[in-house]
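Note that one protein chain is taken out, while the other chains of the complex remain in position.
And then chain A:
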Amino acid sequence: MKEFPYSESKDTRSGFGAGLHELGKTNENVVALCADLTGSLKMDAFKKDFPERFFQVGIAEANMMSMAAGMTIGGKIPFTGTFANFSTGRVYDQIRQSIAYSGKNVKICASHAGVTLGEDGATHQILEDLGMMRMLPHMTVINPCDFNQTKAATIAIAEHEGPVYLRFGRPVVPNFTPADQQFEIGKAVMLNEGADVSIFATGHLVWKAILAGKLLAEKGIDAEIINIHTIKPLDAAAILQSARKTRCVVSAEEHQMNGGLGDSIAQLLAREEPLPLEMVAVNDSFGESGTPDQLMEKYGLMENDIVAAVERVMARKK
(Lines give C-alpha, C1' and ligand atoms only; values in the text may rest on other atoms or scores of the structure.)
Protein backbone atom coordinates (compact mmCIF):
# COMPACT_ATOMS: atom_id res chain seq x y z
CA MET A 1 0.00 0.00 0.00
CA LYS A 2 1.35 3.37 -1.06
CA GLU A 3 1.91 6.16 1.43
CA PHE A 4 -0.05 9.40 1.05
CA PRO A 5 1.89 12.04 2.99
CA TYR A 6 0.28 15.39 3.75
CA SER A 7 1.36 18.41 5.72
CA GLU A 8 -2.01 19.72 6.83
CA SER A 9 -5.75 19.11 6.90
CA LYS A 10 -8.04 21.65 5.27
CA ASP A 11 -11.67 21.97 4.29
CA THR A 12 -12.67 21.43 0.67
CA ARG A 13 -14.87 24.56 0.73
CA SER A 14 -11.70 26.60 1.27
CA GLY A 15 -10.29 24.95 -1.83
CA PHE A 16 -13.32 26.28 -3.70
CA GLY A 17 -12.80 29.77 -2.26
CA ALA A 18 -9.13 29.73 -3.26
CA GLY A 19 -9.93 28.49 -6.76
CA LEU A 20 -12.64 31.10 -7.23
CA HIS A 21 -10.30 33.88 -6.13
CA GLU A 22 -7.70 32.63 -8.59
CA LEU A 23 -10.31 32.68 -11.36
CA GLY A 24 -11.18 36.26 -10.47
CA LYS A 25 -7.61 37.19 -11.35
CA THR A 26 -7.34 35.14 -14.53
CA ASN A 27 -10.80 35.17 -16.13
CA GLU A 28 -12.72 38.43 -16.34
CA ASN A 29 -15.92 36.64 -17.36
CA VAL A 30 -16.16 34.78 -14.07
CA VAL A 31 -18.84 36.23 -11.80
CA ALA A 32 -19.94 34.93 -8.40
CA LEU A 33 -23.40 34.86 -6.86
CA CYS A 34 -24.10 34.01 -3.26
CA ALA A 35 -27.29 33.50 -1.27
CA ASP A 36 -26.24 35.03 2.07
CA LEU A 37 -23.51 32.49 2.85
CA THR A 38 -20.38 34.29 1.69
CA GLY A 39 -18.33 33.33 4.73
CA SER A 40 -19.51 29.72 4.79
CA LEU A 41 -18.63 29.30 1.11
CA LYS A 42 -15.26 31.07 1.54
CA MET A 43 -16.16 33.58 -1.16
CA ASP A 44 -14.90 36.60 0.83
CA ALA A 45 -11.62 36.97 -1.05
CA PHE A 46 -13.40 37.07 -4.42
CA LYS A 47 -15.95 39.53 -3.04
CA LYS A 48 -13.24 41.80 -1.65
CA ASP A 49 -11.05 41.89 -4.75
CA PHE A 50 -13.74 41.79 -7.44
CA PRO A 51 -16.76 43.55 -5.93
CA GLU A 52 -18.23 44.52 -9.30
CA ARG A 53 -18.38 40.83 -10.24
CA PHE A 54 -19.85 39.65 -6.94
CA PHE A 55 -23.64 39.47 -6.60
CA GLN A 56 -25.19 39.10 -3.16
CA VAL A 57 -28.70 37.79 -3.84
CA GLY A 58 -29.94 37.35 -0.29
CA ILE A 59 -31.80 34.26 0.85
CA ALA A 60 -33.39 33.71 -2.54
CA GLU A 61 -31.85 30.69 -4.21
CA ALA A 62 -34.46 30.33 -6.96
CA ASN A 63 -33.76 33.87 -8.12
CA MET A 64 -30.03 33.20 -7.90
CA MET A 65 -30.16 30.15 -10.18
CA SER A 66 -32.32 31.70 -12.88
CA MET A 67 -30.36 34.95 -12.70
CA ALA A 68 -27.12 33.02 -13.18
CA ALA A 69 -28.65 31.46 -16.27
CA GLY A 70 -29.50 34.94 -17.56
CA MET A 71 -25.95 36.15 -16.97
CA THR A 72 -24.51 33.45 -19.22
CA ILE A 73 -26.43 35.02 -22.10
CA GLY A 74 -24.04 37.97 -21.90
CA GLY A 75 -21.06 35.60 -21.96
CA LYS A 76 -20.51 35.54 -18.21
CA ILE A 77 -19.46 32.40 -16.34
CA PRO A 78 -21.51 32.49 -13.12
CA PHE A 79 -20.46 30.51 -10.04
CA THR A 80 -23.37 30.21 -7.59
CA GLY A 81 -22.62 29.54 -3.96
CA THR A 82 -24.81 28.14 -1.21
CA PHE A 83 -25.18 24.91 0.77
CA ALA A 84 -25.64 21.73 -1.28
CA ASN A 85 -29.17 21.37 0.04
CA PHE A 86 -30.20 24.82 -1.20
CA SER A 87 -28.17 24.36 -4.40
CA THR A 88 -30.18 21.36 -5.55
CA GLY A 89 -33.41 20.25 -3.90
CA ARG A 90 -34.64 23.75 -3.24
CA VAL A 91 -34.06 24.88 -6.82
CA TYR A 92 -34.36 21.72 -8.87
CA ASP A 93 -36.88 23.19 -11.28
CA GLN A 94 -34.85 26.36 -11.84
CA ILE A 95 -31.76 24.27 -12.56
CA ARG A 96 -33.71 21.89 -14.74
CA GLN A 97 -35.39 24.48 -16.97
CA SER A 98 -33.19 27.57 -16.93
CA ILE A 99 -29.78 25.87 -16.66
CA ALA A 100 -29.68 22.21 -17.74
CA TYR A 101 -32.39 22.14 -20.43
CA SER A 102 -31.30 25.57 -21.62
CA GLY A 103 -27.67 24.39 -21.77
CA LYS A 104 -26.38 27.35 -19.77
CA ASN A 105 -22.80 27.69 -18.64
CA VAL A 106 -23.56 27.96 -14.91
CA LYS A 107 -21.31 26.46 -12.23
CA ILE A 108 -23.41 25.36 -9.26
CA CYS A 109 -21.01 25.28 -6.32
CA ALA A 110 -22.37 23.49 -3.31
CA SER A 111 -20.87 23.35 0.16
CA HIS A 112 -21.75 21.54 3.38
CA ALA A 113 -22.83 18.41 1.51
CA GLY A 114 -23.56 15.26 3.44
CA VAL A 115 -23.65 14.37 7.13
CA THR A 116 -20.30 16.06 7.85
CA LEU A 117 -22.18 19.35 7.99
CA GLY A 118 -22.75 18.10 11.52
CA GLU A 119 -24.78 19.69 14.27
CA ASP A 120 -27.34 21.54 12.11
CA GLY A 121 -28.98 18.20 11.43
CA ALA A 122 -30.90 16.58 8.60
CA THR A 123 -32.64 19.72 7.35
CA HIS A 124 -29.26 20.87 6.06
CA GLN A 125 -27.48 17.54 5.45
CA ILE A 126 -28.38 16.68 1.91
CA LEU A 127 -27.58 13.14 0.83
CA GLU A 128 -29.54 13.10 -2.44
CA ASP A 129 -27.84 15.90 -4.37
CA LEU A 130 -25.54 13.79 -6.53
CA GLY A 131 -28.50 11.72 -7.63
CA MET A 132 -30.64 14.72 -8.52
CA MET A 133 -27.89 16.42 -10.47
CA ARG A 134 -26.74 13.21 -12.15
CA MET A 135 -30.22 12.63 -13.56
CA LEU A 136 -30.24 15.95 -15.41
CA PRO A 137 -29.20 15.76 -19.06
CA HIS A 138 -26.21 18.02 -19.89
CA MET A 139 -25.12 18.25 -16.24
CA THR A 140 -21.54 17.47 -15.23
CA VAL A 141 -21.23 16.33 -11.59
CA ILE A 142 -17.97 16.64 -9.63
CA ASN A 143 -17.15 15.74 -6.01
CA PRO A 144 -13.45 16.33 -5.24
CA CYS A 145 -11.67 14.82 -2.26
CA ASP A 146 -9.47 17.48 -0.63
CA PHE A 147 -8.48 21.15 -0.63
CA ASN A 148 -6.02 20.95 -3.52
CA GLN A 149 -8.33 18.92 -5.70
CA THR A 150 -11.31 21.19 -5.02
CA LYS A 151 -9.23 24.23 -5.93
CA ALA A 152 -8.04 22.55 -9.13
CA ALA A 153 -11.58 21.45 -9.99
CA THR A 154 -12.96 24.96 -9.44
CA ILE A 155 -10.42 26.37 -11.87
CA ALA A 156 -10.98 23.56 -14.37
CA ILE A 157 -14.76 23.92 -14.59
CA ALA A 158 -14.45 27.55 -15.71
CA GLU A 159 -12.84 26.22 -18.90
CA HIS A 160 -15.58 23.65 -19.42
CA GLU A 161 -18.52 24.91 -21.49
CA GLY A 162 -21.80 23.77 -19.93
CA PRO A 163 -23.54 23.37 -16.58
CA VAL A 164 -21.55 21.83 -13.74
CA TYR A 165 -22.46 20.76 -10.23
CA LEU A 166 -19.42 21.00 -7.94
CA ARG A 167 -19.89 19.47 -4.51
CA PHE A 168 -17.67 20.00 -1.48
CA GLY A 169 -17.91 20.14 2.29
CA ARG A 170 -17.27 21.70 5.63
CA PRO A 171 -14.89 19.51 7.69
CA VAL A 172 -11.12 19.53 7.41
CA VAL A 173 -9.64 16.47 5.73
CA PRO A 174 -6.01 15.56 4.92
CA ASN A 175 -4.83 17.62 1.98
CA PHE A 176 -2.85 14.94 0.20
CA THR A 177 -3.31 15.48 -3.55
CA PRO A 178 -0.63 17.54 -5.35
CA ALA A 179 -1.04 21.33 -5.31
CA ASP A 180 -0.02 21.48 -8.96
CA GLN A 181 -2.36 18.74 -10.19
CA GLN A 182 -4.07 19.00 -13.55
CA PHE A 183 -7.74 18.37 -12.92
CA GLU A 184 -9.27 16.47 -15.79
CA ILE A 185 -13.07 16.31 -15.73
CA GLY A 186 -14.32 12.75 -16.15
CA LYS A 187 -10.91 11.15 -15.56
CA ALA A 188 -10.61 8.82 -12.57
CA VAL A 189 -7.41 9.07 -10.50
CA MET A 190 -5.57 5.85 -9.63
CA LEU A 191 -4.35 6.14 -6.04
CA ASN A 192 -3.17 2.62 -5.27
CA GLU A 193 -2.87 -0.28 -7.65
CA GLY A 194 -4.02 -3.57 -6.20
CA ALA A 195 -5.13 -7.04 -7.24
CA ASP A 196 -7.83 -8.24 -4.82
CA VAL A 197 -10.62 -5.65 -4.82
CA SER A 198 -11.45 -2.33 -6.48
CA ILE A 199 -12.50 0.48 -4.15
CA PHE A 200 -14.06 3.43 -5.96
CA ALA A 201 -14.45 6.40 -3.64
CA THR A 202 -15.56 10.01 -4.05
CA GLY A 203 -15.35 13.18 -1.95
CA HIS A 204 -14.61 12.79 1.74
CA LEU A 205 -14.68 9.00 1.40
CA VAL A 206 -11.49 9.01 -0.65
CA TRP A 207 -9.35 9.51 2.44
CA LYS A 208 -11.39 6.91 4.31
CA ALA A 209 -10.67 4.51 1.45
CA ILE A 210 -6.94 5.15 1.86
CA LEU A 211 -7.21 4.42 5.59
CA ALA A 212 -9.18 1.28 4.75
CA GLY A 213 -6.49 0.26 2.26
CA LYS A 214 -3.91 0.30 5.06
CA LEU A 215 -6.11 -1.84 7.32
CA LEU A 216 -6.73 -4.26 4.46
CA ALA A 217 -2.99 -4.50 3.72
CA GLU A 218 -2.46 -5.59 7.32
CA LYS A 219 -4.95 -8.37 6.64
CA GLY A 220 -3.07 -9.34 3.50
CA ILE A 221 -5.66 -7.85 1.12
CA ASP A 222 -4.26 -5.87 -1.79
CA ALA A 223 -6.84 -3.18 -2.57
CA GLU A 224 -6.92 -1.04 -5.67
CA ILE A 225 -8.13 2.45 -4.73
CA ILE A 226 -9.44 4.85 -7.32
CA ASN A 227 -10.68 8.40 -6.77
CA ILE A 228 -13.82 9.02 -8.81
CA HIS A 229 -13.97 12.81 -8.51
CA THR A 230 -16.33 13.06 -11.48
CA ILE A 231 -19.60 11.23 -10.98
CA LYS A 232 -20.85 12.30 -14.40
CA PRO A 233 -19.52 11.66 -16.94
CA LEU A 234 -18.37 8.49 -15.22
CA ASP A 235 -14.96 7.17 -16.24
CA ALA A 236 -16.40 3.84 -17.39
CA ALA A 237 -13.17 2.69 -18.98
CA ALA A 238 -11.14 3.10 -15.79
CA ILE A 239 -13.82 1.44 -13.66
CA LEU A 240 -14.23 -1.54 -15.98
CA GLN A 241 -10.51 -2.01 -16.39
CA SER A 242 -10.01 -2.19 -12.63
CA ALA A 243 -13.12 -4.32 -11.99
CA ARG A 244 -12.11 -6.83 -14.68
CA LYS A 245 -8.75 -7.19 -12.96
CA THR A 246 -9.90 -7.57 -9.34
CA ARG A 247 -13.32 -9.21 -10.05
CA CYS A 248 -15.08 -7.44 -7.16
CA VAL A 249 -16.01 -3.85 -6.35
CA VAL A 250 -16.74 -1.55 -3.41
CA SER A 251 -18.08 1.98 -3.81
CA ALA A 252 -17.79 4.62 -1.09
CA GLU A 253 -19.55 7.98 -0.84
CA GLU A 254 -21.12 10.40 1.63
CA HIS A 255 -24.50 10.15 -0.11
CA GLN A 256 -27.60 8.01 -0.30
CA MET A 257 -27.11 4.58 -1.79
CA ASN A 258 -29.89 5.54 -4.18
CA GLY A 259 -28.70 7.73 -6.98
CA GLY A 260 -25.06 8.24 -6.13
CA LEU A 261 -21.70 6.85 -7.20
CA GLY A 262 -22.48 3.27 -6.19
CA ASP A 263 -25.69 3.39 -8.18
CA SER A 264 -23.77 4.66 -11.22
CA ILE A 265 -21.22 1.86 -10.92
CA ALA A 266 -23.97 -0.75 -10.43
CA GLN A 267 -25.57 0.35 -13.70
CA LEU A 268 -22.27 0.14 -15.49
CA LEU A 269 -21.36 -3.28 -14.13
CA ALA A 270 -24.83 -4.69 -14.79
CA ARG A 271 -24.56 -3.61 -18.41
CA GLU A 272 -20.93 -4.42 -19.14
CA GLU A 273 -19.45 -6.81 -16.60
CA PRO A 274 -21.74 -8.23 -13.89
CA LEU A 275 -19.54 -8.54 -10.81
CA PRO A 276 -20.23 -8.44 -7.07
CA LEU A 277 -20.59 -4.90 -5.71
CA GLU A 278 -20.96 -3.59 -2.16
CA MET A 279 -21.87 0.02 -1.50
CA VAL A 280 -20.66 2.11 1.41
CA ALA A 281 -23.28 4.86 1.54
CA VAL A 282 -26.22 6.02 3.61
CA ASN A 283 -28.97 3.44 3.42
CA ASP A 284 -32.25 5.23 2.72
CA SER A 285 -32.15 7.43 5.78
CA PHE A 286 -31.95 11.09 6.72
CA GLY A 287 -29.09 12.31 8.88
CA GLU A 288 -29.33 13.97 12.32
CA SER A 289 -27.46 16.31 14.66
CA GLY A 290 -24.05 15.28 15.96
CA THR A 291 -20.38 15.86 15.34
CA PRO A 292 -19.14 14.96 11.85
CA ASP A 293 -17.12 12.01 13.19
CA GLN A 294 -20.04 10.67 15.22
CA LEU A 295 -22.30 10.89 12.20
CA MET A 296 -19.84 9.28 9.82
CA GLU A 297 -19.59 6.42 12.26
CA LYS A 298 -23.30 6.07 12.94
CA TYR A 299 -24.20 6.17 9.24
CA GLY A 300 -21.55 3.62 8.29
CA LEU A 301 -19.12 5.81 6.34
CA MET A 302 -15.83 5.06 8.14
CA GLU A 303 -12.75 3.11 7.06
CA ASN A 304 -13.85 0.06 9.03
CA ASP A 305 -17.15 0.13 7.10
CA ILE A 306 -15.16 0.01 3.87
CA VAL A 307 -13.07 -2.86 5.23
CA ALA A 308 -16.24 -4.78 6.14
CA ALA A 309 -17.68 -4.13 2.68
CA VAL A 310 -14.47 -5.43 1.09
CA GLU A 311 -14.67 -8.60 3.14
CA ARG A 312 -18.30 -9.11 2.16
CA VAL A 313 -17.65 -8.54 -1.51
CA MET A 314 -14.57 -10.75 -1.57
CA ALA A 315 -16.60 -13.57 -0.06
CA ARG A 316 -18.98 -13.24 -3.03
CA LYS A 317 -16.18 -13.24 -5.56
CA LYS A 318 -16.15 -16.19 -7.94
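In this text, a residue touches a chain if its C-beta (ideal position, glycine included) is under 8 Å from a C-beta of that chain, and two chains touch if they have at least 3 such contacts; residues count from 1.
By definition in this document, contacts and distances are computed from a predicted model.
Protein name for the hidden chain, per its UniProt entry and selected from "ABC transporter substrate-binding protein", "Response regulator", "Transketolase" or "Xanthine dehydrogenase family protein subunit M": "Transketolase". If you put the hidden chain back, the residue from A:Thr38, A:Gln94 or A:Thr177 that touches it is A:Gln94. In the complete assembly, the contact with the undisplayed chain comes from A:Ile73, out of A:Ile73, A:Ala179, A:Ala237 or A:Ala315.
Although one chain is not drawn, the whole complex shows that of A:Ser40, A:Ser102, A:Asn258 or A:Gln294 it is A:Ser102 that touches it.
For chain A, the residues touching the absent chain in the complete assembly are 31, 52-53, 55, 57-58, 60, 62-76, 78, 93-94, 96-98, 101-104.
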